[in-house]
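Below are the structure tokens for one structure; questions will follow.
As you look at this complex, bear in mind that one protein chain is not there, while each of the others sits in place.
Let's turn to subunit A:
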Amino acid sequence: MRPILLQGHERSLTQIKYNREGDLLFSVSKDHVVNAWFSHNGERLGTYEGHIGAVWTVDVNSTSTLLVSGSADNTAKIWDVSNGKCLKSWEFNTAVRRVQFSEDDKMVLIVTEPRMGFPATLQIFNVENGLTEPISSEPLYNFLPEGPKITVAAWSALNRYIIAGRENGSVVLIDAESGSIYSTNKIHELTITDLQMSADRTYFITSSKDKSAKVVETESLEVLKTYSTDTPLNSAAIMPKVQEFVVVGGGQEAMDVTRTSSRQGKFECRFWHKILEEEVGRVRGHFGPINTIAIHPDGRSFASGGEDGYVRVHHFDDDFFTFKFQI
């Protein structure tokens, strides 16, 4: 397969995301810009400009009308996907680490960092009819979760819980209405770098700096599968269709990269069999650590964003679809 290289960013990628149909790919990086691409040919649809700090996170709603982005300039912004207009900008005391639309597109989850005496917050805003009506500046809920810093968060099915990953490697289940913590499970040794839900949100995958990725059941927070690699992981994604695979990526810490060759850096996307926990293949190409991985909703392609500033979109060859794992 010949990857499509997207060079829309001047600094390292922080997150990439497909929309529900998979025809659009959104990428954010530390260079303040949000890019929208057509995933089939790599054509850039446009850019969303307005942030004045590194953009940490992005999400798009299921109808591909609204886009939310969170940045280190202490704001989160809602954009009109079709024309790049900023519809709303929320101000916070500290940087925004994670944003996500709820399953019904009515709410947005925003995680802010604890810094300069301000505690970490987990806020939920109402964005229903956000395209036509003005969006409220006041959050529906503002939780102040105790304990170590929250690095990643996601909605569970039917917006019942918020699943959050912490800096100390634990995952927590937070009630989406009261903010109370239902349960906690320390599944990793080090900080959790990514958390992506399965298609039906009954389980999710986490990646961690402790060189492993894990599939965890949502309700019980029980670890179902573990994928142990030899390098710190920055991202993990579940392939929704075609093959029972998960894709994990990472590589040596960015600060150590200049001291070793790209081969030693292990900057590869690794394909693991989701159920049998066996590594099945690797895709190389990045010359820096892989920061983020996203898989097309129909499972026919995937994209990875690296510290090197490139997004690589890979459309699988035919033999990928016919591959059968031999036990």
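One rule holds in what follows: a contact is a pair of C-beta atoms (placed from the backbone, for glycine too) under 8 Å apart; a residue touches a chain by one contact, two chains touch by 3 or more; residues count from 1.
Everything that follows uses one rule, which is that contacts and distances are computed from a predicted model.
**Student:** Which protein name, taken from UniProt, belongs to the chain you can't see among "DNA replication complex GINS protein PSF1", "cyclin-dependent kinase", "Eukaryotic translation initiation factor 3 subunit G" or "GATOR2 complex protein WDR24"?
**Tutor:** "Eukaryotic translation initiation factor 3 subunit G"
**Student:** Out of A:S82, A:S137 or A:S180, which residue would touch the omitted chain in the full complex?
**Tutor:** Considering the complete complex, A:S82 is the one touching the chain left out.
**Student:** In the full complex, which of A:E49, A:E133 or A:E222 touches the chain missing from this view?
**Tutor:** A:E49
**Student:** What residue numbers in subunit A mark contact with the hidden partner chain?
**Tutor:** Those residues of subunit A that touch the unshown chain are 1-8, 21, 23-24, 33, 37-38, 41-49, 63-64, 82-84, 261, 263, 270-271, 278-285, 312, 314, 316-317, 319-320, 323, 325-327.
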